[in-house]
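Pasting in a structure now, in structure tokens, and then I'll have a few things to ask.
Removed: one protein chain of the complex. Kept in place: all other protein chains.
Chain naming follows the written order as A and B, and within any one chain the residues start at number 1.
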Amino acid sequence: MADHSSSTTHSRFMQHHFVDADQQFEAAKMGMWIFLVTEILMFGGLFAAYIVFRLWYPDLFTQASTQLDTFWGGVNTVVLIGSSLTVAMAIKSAQLNQKKNIAINLGITLALAAVFMVIKYFEWTHKFELGIFPGQFYDFGGIEHEKANVFFSLYYLMTGLHGIHVLIGMGLMSWLLWRSFKNHFSSEYYTPIEITGLYWHLVDIIWIFLFPLFYLIE
Amino acid sequence: MDTAESSSTSKKIQVQRYKPDDNPEKHYLNEETGLWSWLTTVDHKKIGIMFLGSITFFFFIGGIMALLVRTELWTPAKTFIEANTYNQLFTLHGAIMIFLFLVPSVPAALGNFILPLQLGAKDVAFPRLNLMSFYLYLAGAGIAIFSILNGGIDTGWTFYTPYSSTTGGAVTTMVFGVFVIGFSSILTGVNFITTIHKMRAPGLTWDKLPLFCWGLYATSIIQILATPVLAITLALVGMERILGIGIFDPAMGGDPILFQHFFWFYSHPAVYIMIVPGFGVVSEIITTFSRKHIFGYWAIALSSLAIAFIGFLVWGHHMFVSGQASLASMVFSFLTFLVGIPTGIKMFNWTATLYKGSIDLKSPLLYIFGFFFLFLVGGLTGIVLGSIALDVHLHDTYYVVAHFHFVMVGGMVMAFLAGLHYWWPKITGRMYNETMAKIACGIIFVGFNVTFLPQFVMGSQGMPRRYFNYIEQFQPFHQVSTVGSFVLGLGFLMVFYYLVRSLFNGKPATANPWGSRALEWQINTRPPLHNFHHTPVIVNGPYDYHKPMEEFQLGLAESSHGDGHDSDLEVTSDGKEIKAE
Partner (left out) sequence: MDAIKDFLLPPAKSTLAEQTDSLFWFVHGSSLILTIGLIAVIIYFVYKYRRKSEDDVTPHITHNNALEVTWSVIPLVLVLIVFGWGYQIFMNQTVVPDDAYEVNVTAQKWIWQFQYENGAQSTGKLHVPADRPIKLIMSSKDVIHSFFVPDYRLKQDVVPGQYTEMWFNAPEPGESIIYCTEYCGDGHSDMLGEVIVHEEEEFENWLAENAGGGSKPDELAPEEWGEQLAQEWACTTCHSTDGSQMTGPTWQGTFGSEQSFEDGSTVTVDENYLRESILEPNAKVVEGFPAVMNTYQGQLNDEQINAIIEYIKTLK
């Protein structure tokens, strides 16, 4: 156990019902891990639907995938991986007590997340212009497959749910940034950064699955 | 594992014991008062009570709907309501009872109150998340009520597609409500698992963990793994209605059987969310009232986990006649029978616990015996339904209706009532009228059997469920069942009456009225705001009835690690008693 765990440490963020800061940190981390498991299960439902439909209509997936822009998808992948790196650096900075670097790294993470969403926005609106809407509003003649709408329903649902998670992540990052300006974090206490980082890695990993499953079908 | 005495590396800890106060002046109810203190509280006890109040409210709403349904079935044709109203009533009865009563009943209401006390913790790991869980529950319930008033739903609580994606009414808002309630359930699960892992008092090793906590632990695992799948499934149903995404509706290119797989992947484990915490309650009560060590601690603890895990692999037994592959049916049937085994083990272990005990037939134990019989019938008819050939005949008949009511009402509601009677003195500081409690238990037991036993017969004869009209052959059975349901309702009203009455003129309860060895009984009645004045050190197991009562009094110790790892304690008592603060 780390040195800072001695039971005499009572930072001002220590909650009354914990015995010491170490217990609080461990509990928060574990809680987030468990929550991430539920997130995986939630996306798991959509991935299961994806697998079922891909097994039924393999042709559909290869055909429809050509409508997705692999270049911008790839850029987004790099952007998200980069943001995972910066969030990890924010945690490292906290551990090293480099308070200024915490804010810088969080700021870069937030910016990268915003870049991701902007690219996503252009990808979606481009498809809307072509008439590629989800489900019954689908109105695009470029793919000769009667179930083409189902592919794009899945595409919008999965990237949409992922996008919502990115937005929530951006909210959390802004909150962390605000707190780091108020000088709340130090090597003594950086639990929120640690657990938000865990969340952010999950968001990243889900995208790393989504990207090949939709964009890179040969 | 080393025992405390034999370990060479053990730390010596002086424990000074103190007696709990029977009726302290300051307790969790009067240290902070006023409505606002309740609405913003992060105290697990108050949140538990708020959950208790809410689920009681919804239990009566759902109950009234059940009585309306039963009344309508008095005659083979229309009795007093239209077919569509009837369909809405049974849908809402199911949805309210499951999502708003059964799922949160023992975990969120009793579990919230008792779990930290049993762990020797001052609160759950994430108190604010706990409060948020309650508000999500209320929000979800509010949305559900809104959708009832804005068109209602008539899909059945199972929301089967394509019926649910094409029928009228407020299905979209209803599934959104259930989605929100699902998050409440997930947050409770996250909270409990973390609490059990990280918040145990020093000395509370896994082999001393009360079986109620084991039950809640297994339940929480199911909640965090299954509920998100329900959430996404219902979100897809909503999207199907709004956008026509074509995942489930064959008219738009989807597959309705896929919905059933998704739905039962949650909803079968959810059945265990609704019964496993009940198992925990049974273990607590049976040991307390027979004053005896639990028989087969590990068998009971691990069988809960086994049920939780195998429970994830049996969902397809709801789909034997849906057209799924017969190989799949075989595998699901086989696994279904495997779930029966740990459940049977529990029954036998509880019975063996009674052997050579000192049995005091107080009302909580009486409710538990009601649970025994009803759950046994429910479980064994589950074996009948798990057998594929028999399920082909009995699927979606009243046999199934009777089966799951025996498990859920006969099992879980009886266990919930047992737990409520058992912990009532600790929660409220009052004793209820014991005679009335016993009479009510008898009325509920009789009413229940009169209601649901005839349904087994009807089901075997072929009476399908969710029928508004039925052929005249079944009328006598339906009428007996309807009479029984009113007796059952009367029983529940009586419980409500004497429990509420006890709040005003019940005898003040002592700290440990049942002579239990469990930790929650070693603190004041009513408990202090932060549960424990000192971090307690756990030396004896919660079922060590062979040791004298004095050894279970709370001790004051200097050690403070809160994750239960300090098993190498050697505790010496200085013989002096100190006064609690």
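Criterion: a residue touches a chain if its C-beta (ideal position, glycine included) is under 8 Å from a C-beta of that chain, and two chains touch if they have at least 3 such contacts.
Here the structure is a predicted model, which is why all the values come from computation and not from measurement.
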| item | value |
| --- | --- |
| Contacts of the hidden chain among displayed chains | B |
| Option touching the unshown chain, where B:62, B:177, B:210 or B:256 are the choices | B:256 |
| Per the touch definition above, residue among B:163, B:206, B:309 or B:498 touching the missing chain | B:163 |
| Among B:38, B:60 or B:373, the residue in touch with the chain that has been omitted | B:373 |
| Touching residues on chain B - with respect to the absent chain | 83-84, 87, 154-156, 160, 162-163, 166-168, 250-251, 255-257, 290-299, 320-323, 326, 329-330, 333-334, 337, 340-341, 344-345, 347-349, 351-352, 354-361, 369, 372-373, 376-377, 380-381, 383-384, 386-393, 395-397, 457, 460-462, 464-471, 515, 544-546 |
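Heads up, the rule we're going with is that only the chains that are shown with their structure count from here on.
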| item | value |
| --- | --- |
| Distance from chain B to chain A - Cα centre to Cα centre, in angstrom | 34 |
| Complex contact set, residues of chain B against chain A | 121-127, 129, 186, 189-191, 193-195, 197-199, 224-229, 231-233, 236, 239-240, 243-247, 252-255, 258, 262, 530, 535, 560-563 |
| Residues of chain A that touch chain B when the two form their complex | 7, 15-20, 23, 26-28, 30-31, 34-35, 37-39, 41-46, 48-49, 52-53, 134-137, 146-147, 149-150, 153-154, 157 |
